[in-house]
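What follows is a single structure, written as C-alpha coordinates, with notes after it.
Excluded from the complex is one protein chain; the other protein chains are retained at their positions.
Take a look at chain A:
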Amino acid sequence: MTLGTRRSDISHFQCQMLQSIIKNIWIPMKPYYTQVYQEIWIGMGLMGFIVYKIRAADKRSKALKASAPAPGHH
(Lines give C-alpha, C1' and ligand atoms only; values in the text may rest on other atoms or scores of the structure.)
Protein backbone atom coordinates (compact mmCIF):
# COMPACT_ATOMS: atom_id res chain seq x y z
CA MET A 1 0.00 0.00 0.00
CA THR A 2 1.16 3.56 -0.57
CA LEU A 3 2.53 5.65 2.27
CA GLY A 4 -0.17 7.60 4.08
CA THR A 5 -2.98 5.16 3.35
CA ARG A 6 -1.96 2.25 5.57
CA ARG A 7 -4.03 1.65 8.70
CA SER A 8 -1.01 2.45 10.91
CA ASP A 9 -0.59 5.76 9.03
CA ILE A 10 -4.25 6.67 9.55
CA SER A 11 -4.12 5.98 13.29
CA HIS A 12 -0.78 7.87 13.47
CA PHE A 13 -2.46 10.94 11.96
CA GLN A 14 -5.44 10.56 14.27
CA CYS A 15 -3.05 10.46 17.28
CA GLN A 16 -1.32 13.58 16.01
CA MET A 17 -4.69 15.31 15.58
CA LEU A 18 -5.73 14.27 19.09
CA GLN A 19 -2.44 15.55 20.50
CA SER A 20 -2.89 18.84 18.66
CA ILE A 21 -6.48 19.19 19.93
CA ILE A 22 -5.37 18.46 23.50
CA LYS A 23 -2.43 20.88 23.30
CA ASN A 24 -4.20 23.78 21.57
CA ILE A 25 -7.76 23.52 22.86
CA TRP A 26 -8.18 21.32 25.93
CA ILE A 27 -5.17 22.55 27.95
CA PRO A 28 -5.84 26.31 27.55
CA MET A 29 -9.61 25.88 28.02
CA LYS A 30 -9.55 23.28 30.81
CA PRO A 31 -10.41 25.68 33.69
CA TYR A 32 -13.31 27.02 31.65
CA TYR A 33 -14.76 23.66 30.64
CA THR A 34 -14.30 22.12 34.09
CA GLN A 35 -15.16 24.99 36.45
CA VAL A 36 -16.60 28.14 34.83
CA TYR A 37 -18.97 26.56 32.33
CA GLN A 38 -20.44 23.87 34.57
CA GLU A 39 -23.89 25.43 34.39
CA ILE A 40 -23.59 25.82 30.61
CA TRP A 41 -23.18 22.04 30.34
CA ILE A 42 -26.42 21.71 32.32
CA GLY A 43 -28.05 24.18 29.89
CA MET A 44 -26.75 22.21 26.92
CA GLY A 45 -28.18 19.05 28.46
CA LEU A 46 -31.55 20.79 28.77
CA MET A 47 -31.33 21.92 25.14
CA GLY A 48 -30.37 18.39 24.01
CA PHE A 49 -33.37 17.03 25.88
CA ILE A 50 -35.69 19.54 24.19
CA VAL A 51 -34.18 18.71 20.75
CA TYR A 52 -34.68 14.98 21.42
CA LYS A 53 -38.31 15.54 22.47
CA ILE A 54 -39.07 17.63 19.37
CA ARG A 55 -37.44 15.13 17.00
CA ALA A 56 -39.20 12.17 18.66
CA ALA A 57 -42.56 13.92 18.43
CA ASP A 58 -41.92 14.76 14.78
CA LYS A 59 -40.99 11.14 14.01
CA ARG A 60 -44.07 9.91 15.84
CA SER A 61 -46.42 12.25 14.00
CA LYS A 62 -44.85 11.38 10.63
CA ALA A 63 -45.20 7.66 11.37
CA LEU A 64 -48.83 8.23 12.39
CA LYS A 65 -49.58 10.17 9.20
CA ALA A 66 -47.87 7.51 7.06
CA SER A 67 -49.70 4.62 8.69
CA ALA A 68 -53.16 6.24 8.60
CA PRO A 69 -53.43 8.44 5.49
CA ALA A 70 -56.21 11.05 5.87
CA PRO A 71 -59.26 10.85 3.57
CA GLY A 72 -59.56 13.49 0.80
CA HIS A 73 -60.55 16.97 2.04
CA HIS A 74 -63.72 18.59 0.71
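In the analysis below, contacts are C-beta pairs under 8 Å (C-beta built on N, C-alpha and C of every residue); 3 or more make two chains touch, one makes a residue touch a chain; residues count from 1.
We adopt the following convention: contacts and distances are computed from a predicted model.
**Student:** Looking at UniProt, which of "AP-3 complex subunit beta", "dolichyl-diphosphooligosaccharide--protein glycotransferase", "tRNA-splicing endonuclease subunit Sen34" or "ATP synthase F(0) complex subunit a" names the chain that isn't shown?
**Tutor:** Going by its UniProt entry, the chain not pictured is "ATP synthase F(0) complex subunit a".
**Student:** Looking at A:I10, A:L46 or A:A63, which makes contact with the chain not pictured?
**Tutor:** A:L46
**Student:** In terms of residues, what is the contact footprint of the unshown chain on chain A?
**Tutor:** Listed in rising order, the touching residues are 32, 36-37, 39-40, 42-44, 46-47, 50-51.
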